[in-house]
Every structure is written in C-alpha cells, then in structure tokens.
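The excerpt is restricted to a subset of chains, each kept in its original location.
Labels for the chains are A, B and C, by order of writing; each one numbers its residues from 1.
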Amino acid sequence: MDPACLLTHPMTHPDTTHTLAARYEQLRQQTRALAEPLSAEDCQIQSMPDCSPVKWHLAHTTWFFETFILSRFQPDRAPFHPDYRMLFNSYYNAIGARHPRPQRGMLSRPPLDDIWRYRDATDDAMRALFDRMAGVDAAFDQLVELGLNHEQQHQELILTDIKHALSLNPLRPAYAPLAQGSSSTVTPPGWIQYEGGRVRIGHEQTGFSFDNESPAHDMLLRPFHLADRLVTQGEYLAFILDGGYQRADLWLSLGWDRVCAEQWQAPLYWEEQGNDWQIYTLRGMQALDPQAPVAHVSYYEADAYARWARARLPREAEWEHAARQMRTGSGLTTANLLENGQLHPVAAVSRPAPVTDPAQMFGDTWEWTCSAYDAYPGYAPPAGAVGEYNGKFMCNQYVLRGGSCVTPASHIRATYRNFFPPEARWQFSGIRLARDA
Amino acid sequence: MDPACLLTHPMTHPDTTHTLAARYEQLRQQTRALAEPLSAEDCQIQSMPDCSPVKWHLAHTTWFFETFILSRFQPDRAPFHPDYRMLFNSYYNAIGARHPRPQRGMLSRPPLDDIWRYRDATDDAMRALFDRMAGVDAAFDQLVELGLNHEQQHQELILTDIKHALSLNPLRPAYAPLAQGSSSTVTPPGWIQYEGGRVRIGHEQTGFSFDNESPAHDMLLRPFHLADRLVTQGEYLAFILDGGYQRADLWLSLGWDRVCAEQWQAPLYWEEQGNDWQIYTLRGMQALDPQAPVAHVSYYEADAYARWARARLPREAEWEHAARQMRTGSGLTTANLLENGQLHPVAAVSRPAPVTDPAQMFGDTWEWTCSAYDAYPGYAPPAGAVGEYNGKFMCNQYVLRGGSCVTPASHIRATYRNFFPPEARWQFSGIRLARDA
Amino acid sequence: MDPACLLTHPMTHPDTTHTLAARYEQLRQQTRALAEPLSAEDCQIQSMPDCSPVKWHLAHTTWFFETFILSRFQPDRAPFHPDYRMLFNSYYNAIGARHPRPQRGMLSRPPLDDIWRYRDATDDAMRALFDRMAGVDAAFDQLVELGLNHEQQHQELILTDIKHALSLNPLRPAYAPLAQGSSSTVTPPGWIQYEGGRVRIGHEQTGFSFDNESPAHDMLLRPFHLADRLVTQGEYLAFILDGGYQRADLWLSLGWDRVCAEQWQAPLYWEEQGNDWQIYTLRGMQALDPQAPVAHVSYYEADAYARWARARLPREAEWEHAARQMRTGSGLTTANLLENGQLHPVAAVSRPAPVTDPAQMFGDTWEWTCSAYDAYPGYAPPAGAVGEYNGKFMCNQYVLRGGSCVTPASHIRATYRNFFPPEARWQFSGIRLARDA
C-alpha cells in the first residue's frame, strides 16, 4: 500500500475485522483506561478555562453519542438525565443552553460514579442500535464515525488537561509511574528538499475526515526545504541561553507582549533548578533530555526560535505535501504512540545517510505551521448542529500538523488540521523548521 | 447567673465536666460530621478566592494544631508530611511559604482520605500531649483554646463555602435534605430604647476571647434605639419592589458602583421565577418566607436598606452594650443553633408586650454594624505567628456581631467581633436597624 | 495606459513634474492642513491605546524623517531635541526606548507649537538634503518614498483617531462643517463573475510598495463571484432588524464572545434615537443614509453579515485579481477621495447594465477580506529598523483592501495590504460580498 495513500486515510480504518461496533467498544474502553490512574478528585479539577475536568470529558464524549445519535435514531428513548443535555454541551448553540465553560470544574455533582453509569447506559443503548442500524443507514455510520473521532480528540485532551492541572500542584504528582528513558544519539539536523509546483492538498474523502480537511484542491508551492527532524530540547536550550527570551527583535509583536506580560523564560513545564532544568511530565519531574523534541511551546516561541535559527516555520501545505511524499513509510512507530504509553516525545532514531524522508512527522509533537487556520476554497460547514464543529473557530488560530505522543495512532493522518491560538502551550506542540529553497 | 456575664464568656465554657481534652474530642468530631454529607468531589471544589475547599478547611484546622502546638511542645516529632506546612498555611508569613489561596481548589492531591489520616494522626498526637500538658502549661492550654476557636470559625466557613460552591451548580444540589419549615407570625418591628452614657465595651478576659476583643474599655454613647428583631425577607422585598436597587440616592458611592458592576437585583441566593422568589439554601431551593430574617446581604445593601427605612445600622458599641444589657436571657434558643441542624435563619417568635430585650441577637444572622473594623485603644497583637491572626486585617472591613445560624453556639458571645469587606455576601449576614434617640 | 497597470503603481507616482522634493512639500503641507480645524486641546487627547493624539502623529511622522534619513545622511546634525527620539518612537525596538503607547495622551509637553517648529526644522533640513541627494543616492530616494507613504498612512489615522476621540464627547463635536449630502439611488446588488485559474498576485516592484506586497507570485483561484458594490447601510440595517446581533449561529465563536462582552448592537458610531438611527461622522451627527456603504464594522460583523446574506467575504487574492482586471478604470472618482474633503463614504452611482466591473473598489471603505495577514511566499523583511515596519505584525490580523474615503488617493493601489485585528472598528472598514461560482 502506498504510504501517502495510507496517510490520507485513518491509520486504523474500518474494515471487515474492525467493524464500527468493535471499534466503538475498543475506543470507549480506551477512554475508560485513561481515567484509571485518577481519583474522583483528580477528575474534578479544572485548571484554566481552556482545560476541562476529566469527568467532564468522560461525560461530554458520551453526551455526543446521546445527543447526536441516540436522540435521533431512537427518539422515544428518555435521556439518561434531563439536565445532562445542558450540563455537558460544549459549544453547540443549536443544541441550546450550556453550562459556562470556566465553571465546569464546579460540577461536583453529578459525581464521577454517575458519569460511569451514564457511559454504561449510553453504551448499552448504542449496542442495541448497532445491531439494527450499522451498515444500514449511512447517516448513522457517519455520525458514529464522527463520534469516535470526537472521542479520540478528547482522549488527547484528557491527558493534556490533567497534565496542566496536576502541574499546578506543588507536589508535582505524576499521572503514571516513571518509565525507563531511552535516549538515543541525535544527529545534526539536515534538510530535505522539495520541488514544489502544483500540489494536491486536502482530504479526498475516501475515508473519514473532518470537514475542515476538505475540499481537496490544488495549489502552487515554491521549492522549499523541510528539517529532517524536530527541534530538540537541547537546541531550544541554546536559544534560551543566547537570550532568546530577552531579545524583542526575534519576536512577533504580540508574542513579545505575551513574553513580557507572562514573564515567559522557557517552555511550559520547564523549571530551572540551580544550573539544571527539570521538565514536568505525565510521569513526574524528569531531567531535561537534550535529544528529545521540545514540546509545550506556543506559536510565538516556535516562530521566535525559527527566526533565531535563520529559518521559518513550514506552511501547512508544505508540511502536508511532504507528508504525502513519504517514501519510507509513515514514520509512526511504537516509540511514539499514545498506545505504547510513553506519554512524552522521545528522541529520533539515528538513520544512515542519505535521508530521504523527514523523521518524527507523526505522533511526536504537534508541529506549528505558519498558516492561520482558515477555510479551504469551497469549504462549507455541514448543516445542523455538527456544523458548529470546526467552522466557527476559524479566527486567530494557527494550524498544527502531525499528531503528538498522546494522539491515538488511528487518529493521525497527513491531512489532519489541528488548531490552537498562538499563545497556547499546554498541548504537546513542538517545532519543525523550514526554509525557502 | 447574670446573662450579661454569660454573654461575655464562651457560652459553653470549660468547666470540670468539660475538660479541654473532652472539648477537643467533641469539636473535632463535629467538624468531621459537617463533612459527612459531602463526597470527595464536593470537598475538592473552590468557587471563588474568598472561599476554600472543604478538604482544605479539614486540613488547615489540623495544620493549626500541628504547627502551633505539636511542633512546639513535641519538637522531635516528624511532621505528618513535610509539604503540608506549606500546603495548608493560610496566611501566616512568619511560618513561611504558602500555596496561593486562589489555587487551593487545584489540590486534588493529597486526596481526602489522606486528610482524614492527617486528622487522625494529629488527634492521636494531641491526645498524648493532653495527658502530659493539659492544666500544666498555661501556654499549651491557651494555644489549644485558640485552636478550638479557630476550628469553630472554620466549621462555619465549611458551611458557607460549600453553600456558595453548590449554588453555582445548575442542579442546585442540597447539602442536607429539606426540613419542615416552621413559620411563625412576625409582629411589626419595635424599638428598644437605651440611655447610653459611659459604657463598658470589650472582653474582660475572664475566659477565652480573641485578641481583637481587648482591651476592655469605657466609651461614651448617646441615647439610641435598637430594633427589637432582625429585618425580614418580606421587609427587604418591599425595599426591592420600591426600586431599592435602582435608586442611587440610597447607596454609598462604592455600593452603587458595585450594584451597577455586578448587576445586583436582590440578595445573594435569591432567584426570581416568574412572580415569585426562590431562595437557595443548604437544604435546596425554598420559597421565600416573608417572616424569616433576610441574610446574605452585603454591608452596602444593609446600609442602603437602613437609609430607605429612615434608620441606620448600629455602631458595634451600641450593639454590644445592648447585648450585655439583656434582661431576659441570651436569646440563644435551639431554634437558631448550628447544633440543631436548621442551617437557615428562622422567623422570630412573637412575644407578649412589653418587650424589653431585642430578639434574634445571637445565632440568627451576623448583623452588620456601621463600625469599621479597627484596633481597640491599647490593642497590641500577640508576639509570633499567631499575631497575624487578626491585626493585619484591620483595613477596609466592617464589624458584624451576634453569630449566625451556622455558628457553633459555644463560639458566640457578646464581645465577639466578626469582620468582612463591605461587598461580602456569602456569609449569613443580615440587618438590624438602629436610630438616634 | 492599462488600468490594471495603473493600479499596481502608486496612483500619483513620481514623474518629471512631480519630483520627490515637490511631493514631499505637498504631502507635508497636506498633513498640516488636516490639523487645521483642530485646537491644541483636540490634538492632545488619546481615546484608547490603539489611537494616538494628533500631536503625536504630527511629531512621529517628522521623527521618521529625522531618525531614518537625517541622522543617516547628515550624521553630524544635532537632533532637534534629544528626547524626541524616545518620545516619538512608535514601536521600533532597534531604535531603542520608547514612550508607552497608552501614555501618548499624557504628553502635554512638548506643546503643539514646539511640534510645528519640529516639523519646520526637519523640513528645512530635508530640503537641504534634497538638493544634495535626491536622484543621487538610491537609498535616500527609497527612504524618502517610504517616509512619504508612512506619512500618508498617518494622514488617514489622524482622521480616524480624532473621529474616535471626538465621538466620546457628549457634545458630539464635528471635525468639519456639514456638507451637502448627495444621495443617489442604489441599484440592487449584482455579481461579477471571475474564472479564476492561475493568477498573478503581489506587487511587481516597478514603483513604490510596502515590503508586505512582495514577492509577486502566481496562485490558483477557483471560479468566484464578487459583489458589484459595497454593502449599504440600508442592507446592514436589515441584518440588525433580523436579529443579526442576537443570533449566535451567524457569528464566529470569538465574534460572538465580543458581541456579548461589548454589547454590540450596531456598527461603531451608530446611535439609535427613537425609531431612527443617527450616525456620528467627521461632520457631526447625520441621519442614516440607506444608500451609503456601511462602515466601521469589525471583521466579526462583516463575517456575520456575509453568513446572514448566504455569501462570504472575498479572499484577498480574489479581490486583488478583480482589481487588476478592471476594464473600465480604477473606479477612483472625485467622489471618494480624501482630497475632495467628503470625509465619509458615499452611495455608488447607478450604472447602466451590463456592469462588467465592480464599483467602489477604491477609496470608499477598506474592505475586510477573509485572509489572515501573513507573509507572501518568499517574503523577507528588510534589514535594520525599518524591517520592523510590517513583518512583526503578521499575527491575528486580517487583510483589508481598497482604501477608504480618508485614504490619500496616491496611497491607493490594487496590491496594497492593510491589516487590523478582527475586533477593530474605528477605521472606515466596510463589506463587499463574494461567493463561490
């Protein structure tokens, strides 16, 4: 199978051995497993308006199936609880009222146990529907697919949000026990050359994708170079030591304002202790590994680093073009999957020259591009409430590509467009350099 | 026993049948009982910087005994956990660093279970000390007494803080099940006359009191009248219906600013539903009882109401003088104690004329006085960390007197000075009118 | 001369009859004329951090010539005043310290008279340089050209900023006396069709342009339609009356947040009086003219209006392509120039069918595009301090095209990229619709 083709499709995609129902079961179980190491108190807390409590994520992903599927295909079914429609609505104005986002952490009731019951009851109802509808009604299949992809997004958020919440605790508690680190030697960064020209961008809709990946379209690219691996923590440290956070000339104007206002001195989760740097991870505090990719930088920091390094961030079309060109496979290995439980990006493996494909394209860190998040030519959001999924957020955000170490493997694809405001740092967001050829 | 004397002492005071150790046991047990109806998730949440999570209250009251007593009288004892000294320090700069107050709700670790263990271990260590030190070392006895009174303050805060937190939940969950309401007929308000002159104010230090109640001193009072009961919810509703929240001329300048900025239309916890008003209580939503005393008003609202009623708020010295003059008993009945579990102020009982003492002086609502919270003449805070208990808060706060329906009975006395900023509304704070004779 | 060619060049461009020195004289004189109707007090005030006092604009445009030209080409010249380098630096970190932007309105000293002397002295020194350097040193010519274009930008800002400042005065004072309104009948909006394909975008650098207009490059456009005139105030009023400001589904998520937070109900400067709308203009309050183009809308409002009208905003490349295609001239008439002193956009003139070119493309209102402001492929900012002119602002802003009724005519061209944050409303920013073909 052509790897480019692979990558424009879900990596683990529906086939005869993975029915929709089976994937539903597996994925819902994965979500439950993510909450396993956490107490009810851990699942309660919300550390900032951008983050949600884990309990809320568990409920909201269930709400999605109940609201968009059960209430449509089984309209006579009584909702699990009449207030949940409002409590666990995230941002769908078409669904009606919703609990204010910054107040999600105040919902000590319903208790976590009720949410588990909510999940069980919803899963039971979904199972009954699967028997009747799967493969029968295309709308049903599509909405389930959307719900599964939606839940995968929240799987990642469960980890990034609880990481942020726990990091505010002076005890710096770990989500999971310390793993054995495997630091490999990193080779100096190199460049991969691309000719550009007329290239194809966007999802061809031969499998599931989000609306914002379409329509597929052609565009023109100038020749460019893409770094053959991510920027490492050691390289980023050199930027810090060179006064990167003190030199206004390296920063976007808004970025410099932010550096000054928030007194940023390093990426999120970096703590200077004497002469050393410690990094807070989901496995607790760890010494800085100079070979591992830098993560938890904002767009502003990624952009400033690139300027300091006399390079730039890639355009999202450049990144996607390179991803679809991969000749040696997708680069997704067991080393960088949520599924392997590493929970932190790891150093790239040395490769013998000549290197023809960039490494660490998938599943290490989300890679900031310099492309503002906007609508592809001809884009139109779907009708109804699910039309609020993506389109209304196309303002003052930047596209990130590639997936991180806590993105489910089957959720990663070359056309996938993640997006965050330029000041966001609590995702596993890192840096790949580009430059004009 | 002279009631005035009673009231300048703790109402349930140390005697032969209530040793310090026995009171310690009873009071610590009461605190535990207050947390009984709450889940670990309930105990986790913090609804505003002024409030603390119940878990934090449980830990901090324990911290007080460990920090100020165990570490002094048993210096070789290892602390229960080395980080707790910082985590559960409220505001004692002399003790060292502390976790920021607005972040208390982020401490999902240590879990509630650990805090129960912390309480048990501390209680065990205290018991051992009681055997050795109680009645032997006056400093020990005094610090235990302070710790007990401190914990009583937090018993009240546990209830007012969880009330505020639960009120933000759209489900409006109740802390306790609905009780049978007993509404009595309220007589029209009357005035009790006082001659004033040279009166004695402050605690004579014949039992426990806080430093801010001393020194006792004489002062001059002009003749005045004091209302013979609290302002009712029905009376306050008349103020609302008369446009009280729309007329700038009734308000202090800062009060009017606050009314406009926060769009206040009624006391905290009042909700207009159609033509009716519902009140959120610790026992859930209840219809407005016109006879019950109004609670959860700010100083600004109390002051505006008094101006509207062509009266004023009492000075704290007037209130205390009246409280020490009570001829017919303290007025503390089982109807208005935390101990009876009512958890909400109740209507005054009708009394046959002539009425010689004001009703509802103790244990109904805290009563705003027009006296700014300041130091009594000759006041000096104690040396050491406990000197930070009261003195450093003597700025931009107003004195409240009398205790509320959730104040422990033995914590109430005529000289007691509670204090809150003029905008605070989450305490059971109500209104008694006064006027010049 | 081909109009498309005309429009990629400055409209009034250097030729034999307009030497650089002559243009300098004329343009500096125009700036002075703009301040003529204003008192020293008017020139002093600053209504928000985004706006600057007129006095500051007068000084800063002079500072530009002194700092970037006089100090370079006449290095032994003493600066007019040693503190001005800091006082009137806008945002050039490479130049050194600067007075904080929100505090510009506090500079009552130097007085306006000193600023006039500063301008005169700088003009004298520039004149001496012109004799020696103009046409001799290309760097000199280029910097003068940049300074002139810079001053033209500030000519527009002088008017938009003083408009905002005067609008906050309850007397609603006029900048200029009321002019005779000339309302023409507006035809229903029509669409002009474009084929798209491979089109040329960006400035070819055959005359002056800003760095952000380069490099010129090809790109692919799908077929599209562009509205043949701007959205009128009457049309926008229909959107308001249809509940446009109350329907969340019409808005970007950030836009809706802004509507709620700022309680927007209409464009900036619209005031509802009974059943009528009055518009504050530089000539005082005027009744709403339904035929005139709507102005002073944010990107959010423009986008919401377009969604309501079942259309969208144009991409900047679509707009530029259409502008370069104009077959019937540039559309710039005396009716819509700063130079004619109208100071407010006017209704489009009816044209006989068939209409082949869009009207009101230049000099009516700045037209919001849906394109985030970013770097063109291959863009690199110039070296040195002037490199801070444009590049560092490429974040969270949107491109506007076409120039407004207060843009100097010679400052308008088809490739010109203006940019503002999506919430900005104090510029003459309006709406042209587009749609997919």
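Going forward, a contact is a pair of C-beta atoms (placed from the backbone, for glycine too) under 8 Å apart; a residue touches a chain by one contact, two chains touch by 3 or more.
Please read all numbers here as calculations on a predicted model, not as lab measurements.
Asker: Every chain here is the same sequence and 3 are shown, so how many copies does the full assembly contain in this file?
Answerer: Total copy number for the complex in this file: 4.
To be clear about the criterion, only the chains that are shown with their structure count from here on.
Asker: Taking each chain's centre as the mean of its CA atoms, how far is chain B from chain C in angstrom?
Answerer: 60
Asker: Can you compute the centre-to-centre distance for chain A and chain C, using the mean CA position of each chain? Integer Å is fine.
Answerer: 39
Asker: Compute the distance, rounded to whole Å, between the mean C-alpha positions of chain A and chain B.
Answerer: Going by mean C-alpha positions, chain A sits 48 Å from chain B.
Asker: Where in chain A do residues touch two or more of the other chains?
Answerer: none
Asker: Once bound in the complex, which stretches of chain A touch chain C?
Answerer: 91, 93-94, 198, 217-222, 248-249, 251-255, 299-300, 315, 370-372, 374-375, 377-378, 388, 392-396, 422, 436
Asker: Show me the residue ranges of chain A that touch chain B in the complex, using the header's touch definition.
Answerer: 39-45, 47, 55, 83, 86-87, 99, 103, 105-112, 165-166, 168-171, 173
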